[in-house]
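Following this message is one structure expressed as structure tokens.
Yeah, one chain of the complex is gone here, protein chain that is, but the others are all in their spots.
Note that the chains are named A, B and C in the order they appear, and that numbering of residues resets to 1 at the start of each chain.
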Amino acid sequence: MSGNSFGRSFVVTGFGESHGPAIGGIVDGCPPGLPLSEADLQHDLDRRAPGQSRHTTQRREADQVRILSGVFEGATTGAPIGLLIENQDQRSKDYSEIATRFRPGHADYSYTMKYGRRDYRGGGRSSARETAIRVAAGGIAKVCLRHLQRIEVQGCLTRLGPLELPRPGEPGFEWAQVERNPFFCGGEARVAELEAYMDELRKSGDSIGAEVTVIARGLPPGLGEPIFDRLDADIAHALMSINAVKGVEIGAGFASVAQRGTEHRDEMTPDGFLSNNAGGVLGGISTGQDIIARLALKPTSSIRLPGRSIDLSGAETEVITKGRHDPCVGIRATPIAEAMLALVLIDHLLRHRAQNAQVVPPLAPIPSQAP
Amino acid sequence: MSGNSFGRSFVVTGFGESHGPAIGGIVDGCPPGLPLSEADLQHDLDRRAPGQSRHTTQRREADQVRILSGVFEGATTGAPIGLLIENQDQRSKDYSEIATRFRPGHADYSYTMKYGRRDYRGGGRSSARETAIRVAAGGIAKVCLRHLQRIEVQGCLTRLGPLELPRPGEPGFEWAQVERNPFFCGGEARVAELEAYMDELRKSGDSIGAEVTVIARGLPPGLGEPIFDRLDADIAHALMSINAVKGVEIGAGFASVAQRGTEHRDEMTPDGFLSNNAGGVLGGISTGQDIIARLALKPTSSIRLPGRSIDLSGAETEVITKGRHDPCVGIRATPIAEAMLALVLIDHLLRHRAQNAQVVPPLAPIPSQAP
Amino acid sequence: MSGNSFGRSFVVTGFGESHGPAIGGIVDGCPPGLPLSEADLQHDLDRRAPGQSRHTTQRREADQVRILSGVFEGATTGAPIGLLIENQDQRSKDYSEIATRFRPGHADYSYTMKYGRRDYRGGGRSSARETAIRVAAGGIAKVCLRHLQRIEVQGCLTRLGPLELPRPGEPGFEWAQVERNPFFCGGEARVAELEAYMDELRKSGDSIGAEVTVIARGLPPGLGEPIFDRLDADIAHALMSINAVKGVEIGAGFASVAQRGTEHRDEMTPDGFLSNNAGGVLGGISTGQDIIARLALKPTSSIRLPGRSIDLSGAETEVITKGRHDPCVGIRATPIAEAMLALVLIDHLLRHRAQNAQVVPPLAPIPSQAP
Partner (left out) sequence: MSGNSFGRSFVVTGFGESHGPAIGGIVDGCPPGLPLSEADLQHDLDRRAPGQSRHTTQRREADQVRILSGVFEGATTGAPIGLLIENQDQRSKDYSEIATRFRPGHADYSYTMKYGRRDYRGGGRSSARETAIRVAAGGIAKVCLRHLQRIEVQGCLTRLGPLELPRPGEPGFEWAQVERNPFFCGGEARVAELEAYMDELRKSGDSIGAEVTVIARGLPPGLGEPIFDRLDADIAHALMSINAVKGVEIGAGFASVAQRGTEHRDEMTPDGFLSNNAGGVLGGISTGQDIIARLALKPTSSIRLPGRSIDLSGAETEVITKGRHDPCVGIRATPIAEAMLALVLIDHLLRHRAQNAQVVPPLAPIPSQAP
């Protein structure tokens, strides 16, 4: 079984290579009767698109999405939604160099060993190009979450290499700032520093890692399917499936290793939870508090500094990645992380309804007092 | 759809509550013709079982597993394997106290809100009791991995609260030590320190978090199903689905945030990879290097120090968790993490065969030079 | 991927061989809060059990089911329900004869070729013994259907070899009669004829085929998931998965080949549908009319008349099936067919809720005027 589908009840399936004629996808299971148009998806696609600032690759992709089915008279019909984005900037070039050698840190080697061959044009299926379809499908998920349950998903950059940036809830962080700079950074005071860092990095020819935080607000308690498809387990699956992600944590995450039980457990009062170390999930089920997840993105291996490698015959070689690449893939990862979190949440909302639509909880949800 | 199954080709489905008559499971998809007996599973069950040292809960569970089907004349037949473990130490007691109030940091609240009710005896389905079935099924997975491909999975404790312990490959770490102390710690010199820390902790009535590292050796390149069911994404899913886990990382993990591309990318030579920041996975597909994953476990909320909470009517209350509990659930998590990693790997080995059994890779796998 | 699970939202997974220690299963996804006890399942298990009349095998199986989890204080909790039935009548005998030769018309040959081996004791996994778990799980499905939606499922024998019996709605058919004879025949006047036929058949040592009809009443319109998981497609899957079934039809079925459009289409009036050639399904979605399905069961190959075959070395041999066998497996198939239909319907009811819980249909369902 291949793995190009995500979700059980709200299922996105994708296809497409970096330099083929188009990428596309199908969203199956979307509830009917929700207002939807291509414009709803375009905003996030534009946020993800490269070439929006000097800090991302200068490759131009219009990323104009077409909805080919499943919407009629302005609303979803319950039929599968076909999505298509033409690849426009397929610069014709000579791929012979990377066709026969493996770029270190890339999927060239592992794809070739798995399938016996690979589409080497621009990385083929392993290119981050496919994330545009995640973002388009995630846009549909966001519409559903908003209409069915007033759930909102939002992300931001919280670390760029050595620079620790303010996290949501921390001093100096404002959600309103996130969309006002090309880094999705919530700390206005830090933007100049980020620009300087990236300018220096770009000159060096090297790349850097990043950390993105993504949260969801307005969740009802009850989402998540223990024991294996816990909400946090599916979030980890979703975020770790994004190109370049090497780590995922929920709530206090790795910091909980050094916490004591008295410190970590989120106490409850009739007025709400007093903290949110859990990140909104207990026993794999949402508590109604904000979902908080963080992901670590590695520095891209597409750099122009030479690296040691081997070729298809196994002989030693050296590889320099030419072309236009992001020096920090984490910068554009925020809308992708939001999309994946939204896909998990809508999937679990529908899964929850399947088994539990008839349940009336014994208690009204309690609020969060966490900052 | 509920979530009590894991895997696509090698599928484990579990059932059972902490204080019901039995827990059990079914493994479907096990390749036929492999030698298997209950003894193969018992070793890991014993490693997971509580009551093996003074540092874990004194609850006694014999955890004697029975194989009810799928094995004939000493070998697997390809039919589903039924597993059953009777619950022996169901101490009859008065649950009325926790029946009507939510223990802070536990799944009591989220289960009740999801299902409208909960089996409150000893945590019911949310109890870590269910992990015994993961370990039994993981034992079958280990047998398969060993026989089909000589893959070995092994784990160890690499951090206990504030105490950072040697990791595999680091000075002071020996795999041979891991099974010689009750902590699964690979650093012999640190065991006394761990014992002292735990003794002090137990007296305080509090609990502590931990970090476990789990690795796999002998993997062929090629396992993993992009773009959503990447090998690392499924590992993240599997490990995050374990009780108390709040974070998962692969290879360099969160440390890759501060790395540069020249530092992170694992260069290749005809003699092998020169490092393993990738943790054995590139583009979601195994490279043949060791798989390296780490998980963060929170401190258990089952502590005897009182915590603020609410009851079923929403009124304020205070909760003290009585009974016998682990002050550090991370200590017994090593065999569980191994089991989950083994389940992911056998599942992906079979998934890979489905699509690619006919593929001859163009190159012999290259080895690892990483420490 | 093996195939021992059925359903997507309400999933039953089974295990167990004919002559192993036990058979069992897990039902995952059962809605919480429904009253359930072992007694609810026992009635159908008794209807399926052999040895109830001289017309079925004299093998005695108490088929006492135990519920091991998922039920607390008399109601389902939403956790997976573990089911276990001990195999009691494992008559120890010499299997060496069938261990090395393939009974013609049995699964001996195909299992051996697939898995390289087989559990030859009493047919192993290919024995109809496993249908007891289908019936137990189907019993849970019936409880859910009744409580959530007042849906009832019922079956009957409508043909025994050459004897065409009255079908539901036809003259001479009464549902009340079905449970009053060992054949599940709705035509009281035909029972003596059936007894005589079976007595003669038993003496001859041969076996015979049968047709069973199964219906569901009280369905809401809207169940079924086009285009592949249409309600009728999943019913066909479910019924064809029963041992010995060679054909399935819905509504007019194969008779629709010779019908004209004016004859087949079920016209509608404000007072309801005027006929039910569709068998309750249009476009793969329930219409609210009764679901009507029929299945053809082949004559069992377990007969004492010798048949030509080969052995494990490929050499010619002759096989006589000894032991106690049903001369017409179709007789006991009625509760199994009911169970499978119930499993499909509850699964689709939950699947429908996942996507469409928020839908208010524009029209109240119209009734059926069909006989």
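Everything below uses one rule, namely that a residue touches a chain if its C-beta (ideal position, glycine included) is under 8 Å from a C-beta of that chain, and two chains touch if they have at least 3 such contacts.
Just so you know, these numbers come straight off a predicted model, no measurement behind them.
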Decide which residue listed in C:G78, C:G224 or C:P335 touches the omitted chain of the complex. C:G224
One chain isn't shown here. Among A:G20, A:G218, A:G272 or A:P306, which residue touches it? A:G20
Residue-wise, where is chain C in contact with the chain that is not depicted? 1-6, 8-9, 14, 102, 104-107, 109-117, 125-126, 130, 159, 161-162, 206-211, 220-230, 232-241, 243, 245-270, 274, 277-279, 281-288, 296-303, 305, 307-310, 312-316, 330, 351-352, 354-356, 359-366
Residues of chain A in contact with the chain not shown: 1-2, 4-5, 8-9, 11, 13-17, 20-26, 28-29, 32-33, 66, 68-70, 72, 75, 77-82, 84, 114-119, 121, 124-125, 350, 354
For chain B, which residues lie in contact with the unshown chain of the complex? 1, 8-9, 29-33, 78, 148, 350-351, 353-359
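Rule of thumb we're sticking to: only the chains that are shown with their structure count from here on.
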Can you check how far apart chain A and chain C are, centre to centre, with Cα atoms defining each centre and the answer in Å? 45
Using the average of all C-alpha atoms in each chain as its centre, how far is it in Å between chain B and chain C? 39
Euclidean distance of C-alpha centroids - chain A vs chain B, Å: 26
Touching at least 2 other chains, the residues of chain B are 1-2, 4-5, 8-9, 14, 114-117, 125, 354
